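Right, I'll just put the structure down here and ask away after.
Only a single protein chain was left out; the remaining protein chains are all shown in position.
Entry: subunit A
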Amino acid sequence: MEVLKIATAGSVDDGKSTLIGRILYDTRSLTDDKLEAIERTSKQKGFDYLDFSLATDGLVAEREQGITIDVAHIYFSTAKKSYIIADTPGHVEYTRNMVTGASTSQAAIILVDARNGVIEQTYRHFFINNLLKVKDIIVAVNKMDLVDFAQDNFDAIKAEITALAKRAGSTQNITFIPVSALQGDNVVNRSENTPWYTGTTLLEHFEKLEAQDVYEESVARLPVQTVVRPKTDEFHDFRGYAGKLYGGNLAVGDEVTVLPSKTASKVKDIYFFDKKYKVAERGTSINVTLENDINISRGDIIVKSSELPKETKALNAKICWMDSTNLVVGKKYLLQQGANVIAAKVASIDAVIATDFSGEAAATELKINEIGKVSFKLAKTLFYDTYEVNKTTGSFILIDPQTNNTSGAGFIQ
């Protein structure tokens, strides 16, 4: 069974949590006790309908304000697939949480209120999913019941987002579905209220998507997390390099290069637990031994000698800023890419990029929830790929050494 990770994005009151609750309800994924709790609380609050957002808004502050503050992970399965939904907040001040949710997802639902049409936040959500190269985008035009299921409202939104995607040079698959999360139209079950719509329901669409891992790209990258040295009698000379393989595959006998030392070797054995394998596929946490004894430590990357990454000590990247303390020129951060941590100094802020696709502007700092182009001076050489080639070696986080916070996320272009 495949696992499909889906991120949701929408503005306040677009009905995101209600939509997820509806999916859970209509796929019978809510257990009796959870359903009873929702019925009880809905009744207590005086609603004459079931408030499905109660199923996902897990924090007290969220239920009080009726909004989603943080990413919630929701799990459900059908006979075909199992799903993880990252329910992310719609508020502009929680953009960082939205980026977080989208970073591990293969698909994204962007909710648009049929009454309001495309608004500034829709642009932002689309922009982020475009920046993170989320493969499939589903635009769910919600609250169709409140516009009498009028095709005109749906078509206008579809036309506007299609034009936007074209302008943004998006290569993503974009699908438009008219829904009412509250009443369940076209969520799991087909609606009789939208005879003009011949496409699939939301769930039918999910079932058709390919649940490929986000790290599907072709080049093999093995960031070494830890060196396994048992020093027991049986495994006296064993020296294994443990890590998760991102992209492609790695086989016994492959000629490899260890970075940053650029030492060449060959793959001797590939272990997963106590079993040996001839080939390891991407996404597996393996333990590799090499033909010759070389000095390898955490943070090194093992790659095939025929697929060397790029290297630099002056890095340019798109940054999504996530800290309330602004990013400024001259400030030092720790750049973490895979298991590798390098000191990085902000050399220049080259532009702040408007998330409504209106273009770039000069800036002297990056504020929280802003996205910009930033140049860094690095203390050591960074080996990298572009984000499009490999999401692991093409992305990083910035850690503020004074607070230890994850202050920003970087995407190498």
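The rule we apply is simple: a residue touches a chain if its C-beta (ideal position, glycine included) is under 8 Å from a C-beta of that chain, and two chains touch if they have at least 3 such contacts; residues count from 1.
Going forward, contacts and distances are computed from a predicted model.
**Q** Pick from "Sulfate adenylyltransferase subunit 2", "NADH-quinone oxidoreductase subunit L", "Fe-S cluster assembly protein SufD" or "2-oxoisovalerate dehydrogenase subunit alpha" the UniProt protein name of the chain that isn't shown here.
**A** Protein name of the absent chain (UniProt record): "Sulfate adenylyltransferase subunit 2".
**Q** Which residue, A:171, A:218 or A:285, contacts the hidden chain when the whole complex is considered?
**A** A:285
**Q** Touching the hidden chain in the complete assembly: which of A:16, A:96 or A:373 does that?
**A** Once the missing chain is taken into account, the touching residue is A:96.
**Q** Where the complex has a chain not shown, which of A:6, A:111 or A:322 is the residue touching it?
**A** Of the listed residues, the one touching the omitted chain is A:322.
**Q** Given the full complex, what residues of subunit A touch the hidden partner chain?
**A** For subunit A, the residues touching the absent chain are 1-3, 31-34, 37, 41, 55-61, 63, 69-75, 82, 84, 96-97, 99-100, 103-104, 213-214, 225-226, 228-232, 234-235, 238, 240, 242-244, 271-274, 283-285, 287, 298, 322, 334, 336, 338-339, 391-392, 395-397, 399, 404-406, 409.
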